[in-house]
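Omission of a single protein chain aside, the complex is shown with its protein chains in their original locations.
Chain nomenclature is as follows: A, B, C, D and E, assigned in order of appearance, with residue numbering initiated at 1 for each chain independently.
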Amino acid sequence: MNTPEEFNEYRSRMNEKILGQDNKVIKRIFNLDTNAYASGKVDVQTKEMIGLACSMVLRCDDCVRYHLGKCHELGMSREQVFEVFSIATLIGGTIVIPHLRRAAEYWDNLDNQ
Amino acid sequence: MNTPEEFNEYRSRMNEKILGQDNKVIKRIFNLDTNAYASGKVDVQTKEMIGLACSMVLRCDDCVRYHLGKCHELGMSREQVFEVFSIATLIGGTIVIPHLRRAAEYWDNLDNQ
Amino acid sequence: MNTPEEFNEYRSRMNEKILGQDNKVIKRIFNLDTNAYASGKVDVQTKEMIGLACSMVLRCDDCVRYHLGKCHELGMSREQVFEVFSIATLIGGTIVIPHLRRAAEYWDNLDNQ
Amino acid sequence: MNTPEEFNEYRSRMNEKILGQDNKVIKRIFNLDTNAYASGKVDVQTKEMIGLACSMVLRCDDCVRYHLGKCHELGMSREQVFEVFSIATLIGGTIVIPHLRRAAEYWDNLDNQ
Amino acid sequence: MNTPEEFNEYRSRMNEKILGQDNKVIKRIFNLDTNAYASGKVDVQTKEMIGLACSMVLRCDDCVRYHLGKCHELGMSREQVFEVFSIATLIGGTIVIPHLRRAAEYWDNLDNQ
Partner (left out) sequence: MNTPEEFNEYRSRMNEKILGQDNKVIKRIFNLDTNAYASGKVDVQTKEMIGLACSMVLRCDDCVRYHLGKCHELGMSREQVFEVFSIATLIGGTIVIPHLRRAAEYWDNLDNQ
């Protein structure tokens, strides 16, 4: 799951299956996910950094991968991403470090695509 | 670990090793696990749905798999299981979605056994 | 905050203030909360027990109070509620016990209204 | 603890007591906390929004209060703060709502200072 | 709840009420709690430090108070307790700091009894 291609393929395939079930509450949560990160009084780049940091402190590798992909698309630099990592690791503690390792590896994989 | 056979085999093998260590506290916790889900003033099906939802909000894939196996044995429908998924995703937030993907995949694997 | 009156008054007052802000994402999350617990393939009483158990394992006193209020309205018995408590305490561990204490106290307060 | 004055007074008094104990690891963590939120490749306002969102998804009322105080000092608008709230509530789920209530109340208290 | 007397009184009163409900699973969890911290291959003082650190990283103030009370009874020094605090704060991150403040205050209250 650590290459962007594998991650995105599995994510898309399973999202389709889940939405195909036609559960109204789940469908709306998925829709909200799109709305919440759209530009508003807070810009898209900041929202993606917020999403990335929250994913790290909650220690969700797949969520980290998703937001890293978005940050990469938006042209954020490695230095910026590592500053977000540093705040998340400080807030969440050393328990975040194993997720930081996988995040650093995934960022390289995004660069090497 | 995503097929029911692999999951159950590893689970049984490691439980046996753990119980073989003869630690009294651990053995009693394992016993309690059997008692708590037995029929009482709350029926078994409801208890398994509770176990499933708690496993999702606490984001434990193996616990989700275990309770999905039980729900499947008890004859619950896909629609019912997805309603439990929807409540858990709402309570636990979008951070639960990667676990929802793996849960949906595992439910299919249970169907295809 | 431990009497149902105080809890409900604060909850209603602050919900009104939050919804008054007119943030679309927050408003939709609040709406979903109503939909998710409505009767469907899983009945209302089971959904409230799921909500109660998830609130306990996630250790949110206010969420526990809210679902206890709903369970009380639906006519659930003290024995049923304590069975839900027992599963949640087993899943979530002894760290849940302080919340169990406050939950038991609140259930009495609901009875004594 | 819900007025900014009470919150800040207790926080300062206890921080002083803790640092007076002269535990090197704790002192360094407190220092890091200052460094991590300083301006760098990511600006101060963004870092405070990250701190606020992480505090909400981790459901720490005091951490939320602290970052709300900083956001207020930096001149952020109510609309911006509510957009951060909305992302945090979506990521963290409805379990975050009781903290959202207290956060909304505290923001008003900051305005009314 | 911040004086040892208030804390212990509420804890005892509510435990009695909970055990009076006669739910077998809950009663056994309460019994296990006594067994697990008894002297074994790991001594009582180490077990209480483990209980204290786990309570801090899981951010349960009442659990922290309980184990601080036990550590105080066992004659542990303020320096030792602060070393446990420092490990817990490092593992759990700055999100633990508000609990560290209340823990430091409670330790003083134990000293001033």
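A few notes on this one:
Basically, a residue touches a chain if its C-beta (ideal position, glycine included) is under 8 Å from a C-beta of that chain, and two chains touch if they have at least 3 such contacts.
Predicted model only: the values in this text are computed from it and were never measured.
Touched by the hidden chain within the whole complex are the displayed chains A, B, C, D, E.
When the omitted chain is restored, the residue from A:F7, A:Y66 or A:F85 that touches it is A:F85.
Summary of contacts with the chain left out: across E:L19, E:V42 or E:L74, the touching residue is E:V42. Touch with the hidden chain on the side of chain C covers residues 57, 89-96. For chain D, the residues in touch with the chain missing from this view are 24-25, 28-29, 32, 35-36. By the touch criterion stated above, the residues of chain A touching the omitted chain are 59, 78-79, 82-83, 85-87, 89-90, 94-95, 97-98, 100-102, 104-105, 108.
Quick note on the criterion: only the chains that are shown with their structure count from here on.
Taking each chain's centre as the mean of its C-alpha atoms, chain C lies 26 Å from chain D.
Averaging C-alpha coordinates per chain places the centre of chain A 36 Å away from that of chain E.
Shared contact sites, meaning residues of chain E that touch two or more other chains, fall at 24-25, 29, 89-90, 94-95. If you sketch which chains touch which, every chain touches every other chain without exception.
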